[in-house]
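Only one protein chain is missing; all other protein chains are in place.
Take a look at subunit A:
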Amino acid sequence: MDLVTGQEVLDEKRSEDDHNISSWFTSTKNLSEKPLAKPSSSTKRPASSSMNLLEDLFFFFFLTRALITHTNAIMEGDQETEVYTLVARKPSFDLPTACPNCLPAYIYLKLAQLPFELAFNSTFPDSDELPYFENGTYVAYNNEDGGVIEKLKKDGIVNLDVPLQTLPEYLSLKALIVSWLGEALTYEIWVGTEGISTSKIYYSDLPWVISKALFYKQTYMAKNRLGITKETAEQREKQIYKRASEAYEALSTRLGEQKFLFEDRPSSLDAFLLSHILFIIQALPETSALRCKLLEHSNLVRYAEKLKAEFLEASSSSPSPPLHSFPSSFSRKGSKPKSKPKVEKTAEEKKFKKRARFFLAAQFLAVVMYLSVMGGGSSDELEYEDEDD
């Protein structure tokens, strides 16, 4: 659901609630009026007193509910979106988001069963900031603090890895998935398949001129990142594919027929691995070498299909699954953009530079004014000439 439909849903809900509030008040009014309307109808005295108590309780309950809903409606109107939103690149290839950097964050939130909205940004294919997670004025960018997932863990919004971080296997598996498999995927998208899939992933909403220029730019940057030059191209390719094969082998052995990588609880590594497998199977062409290597390990494919069916397709139909695994109060521990001493220094520097600029501008002004004012009425003459016309 993108932002527009989300906003419309909120609008409808708000108008619904407004309507409901008035109907609740009338219903409560009716409830309170009812005993008065029929004062002598009941002969069962003890039952009537308990009925009165019940009706009072109902009245109190409805009133509280009406107040809460109305307050929520007001708060939503003021702060627009206090819901969680993940902004990612557009969907394609039957994936909720076709970008291989955005998919892990999406899957992680789905594994954690955190309700969130999905919004799209389709005009910034070369940005490191996407995907980003926002909630009101809180934003977690992907190019800060090690990525969106790390930032969400650090800021206490959702952390699936709490009991696993101490395990030695956790770090080694993470390194394997994030670096070896990550590199293999980057290579395959930009070099191995020559960017066939990139037009649908990144450039579907950009005009041809811009998309061509950005495609060359991103291919060049990917090659730089992977250390691929004319001399090292072949050797690097062999190394990348060999590492990918070994990683698949290791992961396949580690996984076996388990549901998740670690016992029976989902973790961020499952999000990374699942996103990697789904992307390769669905977004890359059948001629891709990496895809062929992956398909040799059928248990990895089955693992992906099972998790996809359970978390991605099922949760898209159910409205709001039970919330757990995140604290009710957020402890946002200092997501500082810079370290303290650096901030002080740059603030002082900025002040000094500003003052210097003002000083220079004032000097220049004084000189110009002196020249013009003391120079006599030359500009005045021009104005008089204009008047004569």
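Operating definition for what follows: contacts are C-beta pairs under 8 Å (C-beta built on N, C-alpha and C of every residue); 3 or more make two chains touch, one makes a residue touch a chain; residues count from 1.
One rule holds for everything that comes next: contacts and distances are computed from a predicted model.
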item	value
Among "Proteasome subunit beta", "Geranylgeranyl transferase type-2 subunit alpha", "POTRA domain-containing protein" or "Thioredoxin domain-containing protein 17", UniProt-listed name of the chain not shown	"POTRA domain-containing protein"
Hidden partner chain, touching residue among A:E117, A:E134, A:D161 or A:D270	A:E134
Candidates A:C99, A:L114, A:L176 or A:L206 - the one touching the absent chain	A:L206
Candidates A:V87, A:L164 or A:I281 - the one touching the absent chain	A:V87
Hidden partner interface residues of subunit A, rising order	3-4, 7, 80-81, 87, 119, 121-125, 127, 129, 132, 134, 136-139, 141, 144, 205-210, 213-214, 332-337, 340, 343-344, 365, 368-369, 371-373, 375-380, 383, 386-387, 389
